[in-house]
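A single protein chain has been omitted; all remaining protein chains appear in their positions.
Note that the chains are named A and B in the order they appear, and that numbering of residues resets to 1 at the start of each chain.
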């Protein structure tokens, strides 16, 4: 099977339009444990899409909160020993209570400490693992050669090992790149689109993980939830790029697009395949 | 007394215009201990209005800093055990040195750990307590049923218990909602206005607490300071909404409005009751 055989999904596919409407209707409570660089951005992305973000990070509180949330994100971007304890407690609680949760293994492979932590977190059965190619390769046991959060491999390069990671862990694996690949090990969906500016604003990838966690609160088909998140980001990114004169205005326009997407049905219908 | 009997104050009331001018003149040093989601936003809100924000959070530094600041904000949004120690030290120092301080009991009621911490902080006599209806109800001892930072009750629902909280603690209580109510237990002022988009950008409520702390540095009438902060936010929010095409551009426009409000006197005079 080559990349050409993988089905592609883009906005406005009716499943995605429907998932977005469900988020706006139910405002799923999304528990976000993420890095200190992107907390504000991630909260604003979730609010724009209609979810209800809550960044509860104390070891004393995360178990209770992961139990009542409808989705959890664990992102190890700026992890330290205190975060590590809280993230483990949140993952354990999420698994025990059946709350779907997303693991974002930022810079795993490049740094040993977090690599061990991320591998340990796999024991608590993440629902989705989202990363760039280097991170997915590293988590799958290969040598990623990653440089911080930037990937040095392409998402299609990482797909074979991504499928193995999905099969081995039971998680859906979402590999971000020029084309996003989402796989459960058997079925794979490609989401093209987006824009290079999405890599020039910090936290876009990190907030995609949070989006997946939010959608999992309203969509039980895990593969579909991850595809919806990617497709929503791809269309918001390509539309926002048209209205931007640099990275600053792109970030603003990206939030504007997320907050108005699906609220302007006649306009959205006109969007054709890019 | 019904809600219809409560006096309403909106920008440009001469007291508020005057308070804003005082902030711009004196740039009150505002000591902010807040959650990691909204630190950047809160600093930018305070700078836009003309205050001088300082986020000093180490247990080793907060006592000294709360003593020299002209106002302190303590917001428990992402509290952990280290923050809890620092916040207690800051509150003790503020009380001892007579620095006015604001307590923002984010998500109190929804989570036991922070609820105990917030109740303990009441011992150090906050000057103002600002929260949404659920948080105020929870802190007043009722069952809030809050969901993260979102309120499930209306601000008018919380007013009776908010008055009791004011009377019991000696604090002015500011209840945020579609209409903000500010009460010292005897006198109550309503501030209408604002815009629904203020709930779709993270940290707007949190930064209102910081604004109150800033204004307390130039205005000794506590009730008036809290009313001024609410009225300034209400007008900035409703003006910003007119210039926005989504949540991203709303946040930008809100800061623009704060930074130009009162600097365009002829224009501001034209603003009529909304």
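Definition applied: a contact is a pair of C-beta atoms (placed from the backbone, for glycine too) under 8 Å apart; a residue touches a chain by one contact, two chains touch by 3 or more.
Everything quoted here is computed from the prediction, not taken from an experiment.
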item: Chain not shown: contacting residue from A:78, A:154 or A:167; value: A:78
item: Option from A:20, A:122, A:234 or A:252 whose C-beta touches the chain left out; value: A:252
item: Residue in contact with the excluded chain [from B:6, B:21, B:56 or B:92]; value: B:56
item: For chain A, residues in touch with the removed chain; value: 35-41, 77-82, 107, 111-114, 147-150, 199-203, 244-249, 251-252
item: Absent-chain interface as seen on chain B, which is shown; value: 27, 29, 36, 39-40, 43-44, 47-48, 52-61, 64-65, 82, 86, 251-260
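Throughout what follows, only the chains that are shown with their structure count from here on.
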item: Inter-chain centre distance, chain A versus chain B - centres from mean C-alpha coordinates, in Å; value: 33
